[in-house]
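A single protein chain has been removed from this complex, and every other one stays in its place.
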Amino acid sequence: MNREPLQVRGRVLSVDRAGEYHHLTLVAPGVAERTRPGAFVALAVGGETSAMLLRRAFSIYRAKASGVYGDTVEVVFAVHGSGTAWLADRRAADEVDVVGPLGRPFTLPTEPVPCVLVGGGYGSAPLFALAERLRERGCPVHMVLGGATERRLFGVLEARRSAQTVAVTTEDGSAGTTGRVIDVLPEVLARTGAPVVYACGPMGMLRAVAGLAAEHGVWSQCAVEESMACGVGVCMTCVLPVRDDDGLVRMVRSCVEGPVFRGERVLWDAVGTVPAGTVGAPRVGPGR
Amino acid sequence: MNREPLQVRGRVLSVDRAGEYHHLTLVAPGVAERTRPGAFVALAVGGETSAMLLRRAFSIYRAKASGVYGDTVEVVFAVHGSGTAWLADRRAADEVDVVGPLGRPFTLPTEPVPCVLVGGGYGSAPLFALAERLRERGCPVHMVLGGATERRLFGVLEARRSAQTVAVTTEDGSAGTTGRVIDVLPEVLARTGAPVVYACGPMGMLRAVAGLAAEHGVWSQCAVEESMACGVGVCMTCVLPVRDDDGLVRMVRSCVEGPVFRGERVLWDAVGTVPAGTVGAPRVGPGR
Amino acid sequence: MTTVESAGGPTTGSDVDLGVTLAGVYLPTPVMTASGCAAAGRELSPFLDLSAIGAVVTKSVMLDARSGRPTPRMVETPSGMLNSIGLQGPGIDAFLARDLPWLVERGARAVVSIAGGSLGEYAELGRRLGASPGVAAVEVNISCPNVEDRGQVFACDPVQAARAVSAVRRGIPRDLPLLAKLSPDVTDIVTVAASVMEAGASGLTMINTTLGLAIDPDTLAPVLGGVTGGLSGPAIRPMAVRCVWQVHAAMPDVPVVGVGGVRTGRDALEFLLAGAHAVQIGTVLFNDPSAPHRVAEELRAELSQRGFRSPSEVVGLAHRPPAAAPS
Partner (left out) sequence: MTTVESAGGPTTGSDVDLGVTLAGVYLPTPVMTASGCAAAGRELSPFLDLSAIGAVVTKSVMLDARSGRPTPRMVETPSGMLNSIGLQGPGIDAFLARDLPWLVERGARAVVSIAGGSLGEYAELGRRLGASPGVAAVEVNISCPNVEDRGQVFACDPVQAARAVSAVRRGIPRDLPLLAKLSPDVTDIVTVAASVMEAGASGLTMINTTLGLAIDPDTLAPVLGGVTGGLSGPAIRPMAVRCVWQVHAAMPDVPVVGVGGVRTGRDALEFLLAGAHAVQIGTVLFNDPSAPHRVAEELRAELSQRGFRSPSEVVGLAHRPPAAAPS
C-alpha cells in the first residue's frame, strides 16, 4: 500500500468540545487509508493572509477510509496559541489544508502479548487506533490515562470500551488516582506482565515512562512532540539526540524518523542539547 | 455635538450581496450619531493573526443612531483584494474593529438650491444620506448613477425613491444610457440649473466631473479615494496636491482634510506627483 | 520550557508601577509613539490620553517645510508596510510655534525628532530646538541622505552618524537628553552605536525602517513614488530585537528605546528583556490608534504575572547566562 503522505484540501466536518480539548473531524480524501496508529497530520492555519506560515502538527486520533462522509481524519487538540485558537474557531465546511499522514507509526508486536498504553492529556488520542490494531492481533490492551485535571483527560469512556483495564490519574484528584501516570505504571506493568509499553504525552512523561520501562526490562515506544517547522523532513528543526543502531548518537528528525521512537534510544536528559560525542558535534562556530 | 472619531469593537449584523457589491451592517456604538454624509470608517481586517495590518477605508452608506439593533453603520463595498475578501466572508456576530466617523463631510448649501449628486459604482453609497440631508433643507435632489455594468450600479431603486430625477449610465449599456456619467451630466446640469454638484467615485470620474462643473460655473464637492495607511491623519500617505485658500499648493491629507474637497481646488492632473511650486517641494534628496 | 518567576510569585497589576526614567526623563509608562506614526500627537487625542502615555515622539521635522514624495507613498506587505513619505512637514519654526506648544499644554512629554540633509542643517536644528522650551528629549533621525556626501545616509557610516549627532548636541542644553535613532541597514550596528554615544548621544532609538521595495505586478513598475521605501511593522520585529540585543550586550549601560513591530505587551516585554528601557509603537498605530495605552496595560499584566513590579526590573534580563535560570 502507498504510504506516502498526501497534501489535500480538507473540509471541516465538525469541531466539538471534549473536556478542555477540541475534537476536529476533517474530510481529507486519501489520507485515512494511508494512516497507521501513531502517524500525525500537519495542518495549515490562519488562511491565505495569515501571518502564521508554519503548519501545526497533530496526532491522528481516528482515520476512516470511505466512511459516511468520505475519508475522514480526526484530531484532538488543546488551544495553545493562535494557530490552535484558529482551528478551534472553524465551522463545518471550512477549508483546512492537510498534509499527512506523516511520521513513523508505532511498531506492533509480532506476538499476541499484553500491551500497556500510556496517554498524557491529549496524548491519549492516537492510542485508540493503536489499541484496535493490537486487539486485532490478539494483544490484550491495558490503558493508563493521566491529566492535570479531569477535564484534561481524553477518552476515558472510550478506553473503558477498548481496553481490558484502565487506570486513570489526575494531579488534582478530580478523577481516578491522585498523581501522575508514572505513579500507577509500576503496578500496571506488574499486574499485566506486559513486555511493551506505548506512550504519548508531554516530554517529561515520556522520559519517565521510558526510564521506568527500562528499569522493568520492558520495551517502550514513545511518540515525542518536538517543535516542527515543516513536518515532512526538510527543515531540520525537530531533532533530538537518539542513539542509532550503530551505537552512535545522532541528531535525528522526529518528523520523519519519529515521532515514535524506542524509549531507550532517546537521550531524554540531553533533549535540547547536542550531547558531546554526537556525530558532527560542533568544533567551529556554525553558520546559518 | 462631539464629532471626534471613536474606536469601537463593532459586531456584524449582516453581510448581503448587492449586485457585485457587498452591503455590510455593523453594530458600532456611538459612531452613527457623530456621522455626517461623506464621512468614512476605517475597518481592521483579518483578525489578530492577520498579515494585513492596515485598516481599510469605506464611505458610510447609512448610519442609524439607536435603531432596533442599537447604533449601526452600513457600508457598501467591492471585493478588491484580501482585506475586502475577508470582510465579505464575515458572518453575523463576528467582530470587526471600527474607527470612525473619519474625514470632512460634504458641505451643505445654505440655500434650498437644486443639487446634482453623481455616484460611480459603489461611490453612490454615501450620496443617499447626503440626499436626505439636502431634502431636509429643501434642496431638490437629482442623481446620476454610473457603473461599468448594471451589476456595478449601487442603489438605483433607492435613488428613484429619494431623488426627483435619476439618470443611469452603464458602459456596456446593460442599464440606462450607454456611456459614462460625464456623458449625461451636461444635460442634467442644464435641465436642473443646479449650482452645485456632489460626486463620489473613481478618481477619473471625479476629475471629469470637477472639470465639467468648472466649465459650467457650478460648484463641485468631490469625495476622493486615496490609498490610506492610517485614515486618522498621522501617517501622511494619503496626500494629494490641493490649492489652499492662500493660493498655494500643498500636499494635503485626504483622510482629515478630505475626503471631500472642492473640485476646483484639487490639482487633478497632478495627483500622483508633487507639482513644481508646491509648498516645500524637494530641492534635496529626501530621507525616510 | 520553563517559566522563570524571577521576583517571587505573581503580583497584582496594581502592584506594578510602569514609570521609567529614560536618560533622565521620567515617563509614566515605557510605551511611546514612534516618529512619523503619530504626526505631532493631535490626531491621536481622540483615541488616547496623550498625557498618560510614555511620550509622543513627533514626526521628524526638517529645517524648512517639505512637501514629501509623490504618491503612492505606502504599500502593505506581509505583516508590515513600506513607506516613502519623504519627511513631509512644516519645517522647524512652524513646528515649534504651533505643534510643540499644543503637546506641552496637554501635559504630554514631547520627544522632538529632527532630520537634516547636511551637518549644517543638523546644527541649525539643534540651535533652534535648544532655544525652545517644553522639549522633553530630542531624537535625531540620521536615516537621511547627506547631500554633501553623495547622498550617503548618515546612519550608515559611523563617522557621519557621529558628526550629525554632535552637530545637534552642540546646540542643545547639556541636560536635554538626545536619542540617536539608528538604521538597521549596516553591517555592524554596534560600531555605529558606539560612535554616536561617543559623539554625545544620551541614548539610542533602534530601529528605523529597513530599506525595501515593492513592484506592482499590474503597472510593472515600483509601487512607491519614491521607488524604495522603509519596511516597518511586526515583520521586522526580530531584526529590531536583535539590534537591541547586540547593542545592549556590547554597551549594557546605554539607555535604549526599542522600536520595530511592537504590537502587544508581550512584544514590549521582549524588547525590555533584550535590553530596551522603553519602546515605541509605529506601524501598529495605524492598525490600532489606541495601541500605546493598550500595550502599556498589557505589559503591566505581563510583568505582574511574572512577579515583577517595574519595567526596569526586566531590562536586559534575557542576557543572563543560561545557568542563572532555574530549570
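Going by the order they are written in, the chains are A, B and C; count residues from 1 in each one.
Assume a residue touches a chain if its C-beta (ideal position, glycine included) is under 8 Å from a C-beta of that chain, and two chains touch if they have at least 3 such contacts.
Quick caveat, the model's predicted, so the values are computed rather than measured.
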| item | value |
| --- | --- |
| Shown chains touched by the chain that is not drawn here | A, B, C |
| Touch criterion as defined above, residue of C:Gly171, C:Pro234 or C:Pro255 at the omitted chain | C:Pro234 |
| For chain C, residues in touch with the removed chain | 1-4, 6, 77-80, 82, 156-157, 185-188, 210-222, 228-229, 231, 233-239, 241-242, 245, 261, 263, 266, 269-270, 273-274, 302, 306, 314, 317-318, 320, 322, 325 |
| Missing-partner contacts on chain A, residue numbers | 4-7, 44, 51-55, 97, 99, 226-227, 229-240, 250-251, 256, 271-274, 278-282, 284-288 |
| Residues belonging to chain B that touch the chain removed from view | 51 |
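Quick note on the criterion: only the chains that are shown with their structure count from here on.
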| item | value |
| --- | --- |
| Arrangement of touching chains [line / ring / star / complete / other] | complete |
| Length of the line joining the C-alpha centres of chain A and chain B, rounded to whole Å | 55 |
| Centroid distance [mean C-alpha coordinates] between chain C and chain B, Å | 35 |
| Shared-contact residues (touching 2 or more other chains) in chain A | 51 |
| For chain C, residues contacting two or more additional chains | 78-79, 234 |
